[in-house]
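Note that one protein chain of the assembly has been removed; the remaining protein chains are unaltered in position.
Chain lettering (A, B and C) follows the sequence in which the chains are written, and residue indices restart at 1 in each chain.
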Amino acid sequence: MSYSRQMLDTYPGTIGVDAAVLAAAIDAPSDCAQACTADVDADLSEQNLAEIIRCIRLCLHCVDVCTATLGVTSRQADYDADVTKPLLRACVAICTSCGDECERHARHYEHCRVCEQACRRCEQACRRCEQACRELLDALK
Amino acid sequence: MSYSRQMLDTYPGTIGVDAAVLAAAIDAPSDCAQACTADVDADLSEQNLAEIIRCIRLCLHCVDVCTATLGVTSRQADYDADVTKPLLRACVAICTSCGDECERHARHYEHCRVCEQACRRCEQACRRCEQACRELLDALK
Amino acid sequence: MSYSRQMLDTYPGTIGVDAAVLAAAIDAPSDCAQACTADVDADLSEQNLAEIIRCIRLCLHCVDVCTATLGVTSRQADYDADVTKPLLRACVAICTSCGDECERHARHYEHCRVCEQACRRCEQACRRCEQACRELLDALK
Partner (left out) sequence: MSYSRQMLDTYPGTIGVDAAVLAAAIDAPSDCAQACTADVDADLSEQNLAEIIRCIRLCLHCVDVCTATLGVTSRQADYDADVTKPLLRACVAICTSCGDECERHARHYEHCRVCEQACRRCEQACRRCEQACRELLDALK
């Protein structure tokens, strides 16, 4: 069991969202941020730099947005839809763009294939978390 | 002149958004992230902790979102509205919440008054940058 | 297999340090940063705040140092002992302090027990990585 899930299971307050959904919205951005950091470094070691500049830039954005997302989803209390929802949306958007770009290079560069998978998983986890948050908010109305 | 503005003025590519607006959307989140980090530490030194827990939590979210925002606004190329706009929106939202909460404590705690100012400035800078980005995108259509 | 290990296994350049040791010095700070973020949030939900303020502060430092460490260990090329070694040392130090403090609260707070484990694992992984880096540097002389 991941640390994030263990931390959720020992949380002293109430967690509004399903713990498995939330844990995924913590672990997946964490993995994705690391994979993108490593992918930038791997990209910079390739010969045809010109063709992977866009991949590098998107990975750098992805690191920043995923890091913020996992910070915010890691804090349960005082959940604020006006912050969390656009942040999850930004995270879905950059993971989609970054995943698409990595996919274009996945045949040539194994590291882009691995990074694409991390982006796709993060994209899905953030989508599910956004959905769960929306349902929770609707239920509270 | 701030480093961010100097970096924009020496940027080798084209910058779509007004440089002063963009520099503010880099410097203000940077200042705000630092002020919120310091405010958490100051809050933890106060006696009546129970009443400023919400302030601490909002400041922690604010650090994460502001740090991501300044990273993304610092990278000019491959601007992606689907990422930048929700991120700026999340930044405006957390700076508003955090500024409001700090305002509640500003009379008693000088450090919350300073932090409130940093939040307000960041909120405005992100709003202006979002507006400028929207106008740019409309102009490109 | 973790993404960090997959990224190392598909890295286009040469990796000086044992891949398993290096992967641990990426994954453990990543887990530790998340656990400490969550532990701060859990601490803030407890009644006896006064007695866990030190735990909160150390966790906040731990998040910052672990995040930097995993960024630096994720980039293979241009390894610089003058940067990596003191950074790993700072990471070992904060994980030790933070782990010790969490241990003091582990009997009362389950979340501190989980966080302590994440700190201990990170402390050991950074120690092993520092050792491996030292051996590599000695071998290169």
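Things worth noting here:
Here, a residue touches a chain if its C-beta (ideal position, glycine included) is under 8 Å from a C-beta of that chain, and two chains touch if they have at least 3 such contacts.
Treat the numbers as computed from the prediction; the structure is a model and nothing was measured.
In the complete assembly, the contact with the undisplayed chain comes from C:S97, out of C:S45, C:S97 or C:Q124. Looking at A:L8, A:V40 or A:L87, the residue that reaches the missing chain in the full complex is A:V40.
Only one of the listed residues, C:H61, C:R104 or C:R127, touches the absent chain: C:H61.
Seen across the whole complex, the unshown chain contacts chain A at 40-41, 44, 49-50, 53, 56-57, 60. On the side of chain C, the interface with the absent chain consists of residues 54, 57-58, 60-61, 63-65, 67-68, 71-72, 75, 77-78, 80, 82-84, 86-87, 89-90, 93-94, 97, using the contact rule stated above. The omitted chain makes contact with chain B at the following residues, 2-4, 6-8, 10-13, 26-27, 30-31, 34-35, 37-42, 44-46, 67, 70-71, 74-77, 109-111, 113-115, 117-118.
The criterion applied here is as follows: only the chains that are shown with their structure count from here on.
Central chain (C-alpha centroid nearest the global protein C-alpha centroid): A. Of all residue numbers used at the contact between chain B and chain C, over half are used by both chains, marking a mostly same-residue interface.
Annotation for chain A: residues 67, 71, 75, 77 touch two or more other chains.
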